[in-house]
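Yeah, one chain of the complex is gone here, protein chain that is, but the others are all in their spots.
Now for chain A:
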Amino acid sequence: MPSNESFTSNERPSLQEDPVRRVGPDLGENEQTLQAIFELCSDVVFRSVALQDNAKLLLVYVDGMIDKDVVQSSILRPLIYDGLPQGLRTLDSLAQMCDLQLVAALRTSRVTAFEEAADAILQGSVAFLAEDEDSILLADVSQYETRAIEEPSTEATLRGTRESFTEQLRTNTTMLRRIITTPKLKMETFQVGKLTKTEVVLSYIDGIAAPGLIDQVRSRISAIDIPSVLESGYIEEYVEDTNYSPFPQMQSTERADVVSAGLLEGRIAIFISGTPIVLVAPMTFWDGLQAPDDYYERFLYVTMNRWIRYIFSLFSLLFPSIYIALTTYHPEMMPPKLMLSITGLREQSPLPTVIEVFLMEFMFEGLREAGIRLPMQIGPLVSIVGALVIGQAAVAAGIISAPIVIVVSAAGISSFVIPRYRFGYPFRMLRFPLLLLSGLFGLFGVALGLIVILSHLIQLSPLGSPYLEPIAPTKKNMLQNVFLRKPRKRTS
């Protein structure tokens, strides 16, 4: 695992601290300087070519990061066989070619500092160094192996696009461009990370997104000072308001349609090179409970599904603690027959209800965590062991009572009803303090815990937009979209 933690700020590589070294006219000297920069970098290739008039040309590139075909057929071959490219003006020397940037590549640039050149080479450019030329011509011919566009794996939908973002930033922004075809779709690029120099693109639609929001995010991204960015989580941590909330304050998605929907609603999106996960901010509580295809499917089903999600998310948070409160503190609140059957099943249990529920909750979370990381081949093993050993055997042995298994698994399953996977985390996490409270104080404790959670949610206002909007503060015209998904014809 690559880790950025090993690079602390005082251990930064010396590359940045060096005084800027300029390119001189002597090719041999320039080559030596570059060789020194790329010392012990076996993947950097130095290729010198002698052309017709004995003019020497030096190509520097990183093996595997450039399109060899293009370099060979469009740059090297014409130079070697046909001599200097003849454009509008006749070229006399290689130096002139470099000066006029006359190579058959779309993106070229001329730099005079070695450091800039080195950066470009590492990002997939070919550097051309010629005799008697005190600048380096860079042609962007980068091409490297990337993953193909695949179906979203964590945000599956029944309806809607099957494309998911990839690790390549440009592919991702292209996907967005293809959906929102307006020059008002802005993409501001930032470079974050001293070592990784990760490209971060802040995207928004000019005129829809609030300028204040854009400014805020822009300044927060610019202020990031870390050695490396490996995933969008790094950026998220710096841009979000508080790290001490169990609730996510940004949507993270791998679907282009989710990003577009966000942008069209006036949010901003942050693309990060090297990860298929794009951040959309700000986010509200209700966004976490909406699925991407809510707006594609007919509104009646969607409304029903939304309510199922609302009920199940509450259920996943409260069911175990309410079970504890009702059975151990308020048995009078249960229907007599239910009470009697629960009591009957509990007769043998050696442990108090609270401990039992805690044990099972821990087991459940353990099984869930184990299931994520395991290789496909051993995955089923976990479920077998979980179901047989913990489910059946523990009940049969009388260690855990059957209702507890039902309660814990029902609450666990219902937390997976939450369409955005990471939005289920707070519900699963907050279950534990609520369990403790209900074990100590009964329903009173549950109510206390809920009050704390609610007051946290109410004061949470990521990037200036209240988390519980439109419920609190109440926005009447937006309310309908929380309780039901209104048909579009009527909403307009």
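Couple of notes before you dig in:
Criterion: a residue touches a chain if its C-beta (ideal position, glycine included) is under 8 Å from a C-beta of that chain, and two chains touch if they have at least 3 such contacts; residues count from 1.
Rule of thumb we're sticking to: contacts and distances are computed from a predicted model.
This figure omits one chain of the complex; the name its UniProt record holds, of "Ger(X)C family spore germination protein", "ABC transporter ATP-binding protein", "Heme-copper oxidase subunit III family protein" or "Regulator of SigK", is "Ger(X)C family spore germination protein".
Among A:L340, A:L374, A:A387 or A:M478, only A:L340 touches the chain left out of the display. Annotation: of A:P331, A:G366, A:P380 or A:P487, A:P331 touches the absent chain (contact as defined above). Among the residues A:T33, A:T198, A:Q216 or A:S349, only A:S349 touches the chain that is left out of the figure.
Listed by residue number, the positions of chain A touching the unshown chain are 327-329, 331-332, 336-337, 339-347, 349, 352-354, 439-442.
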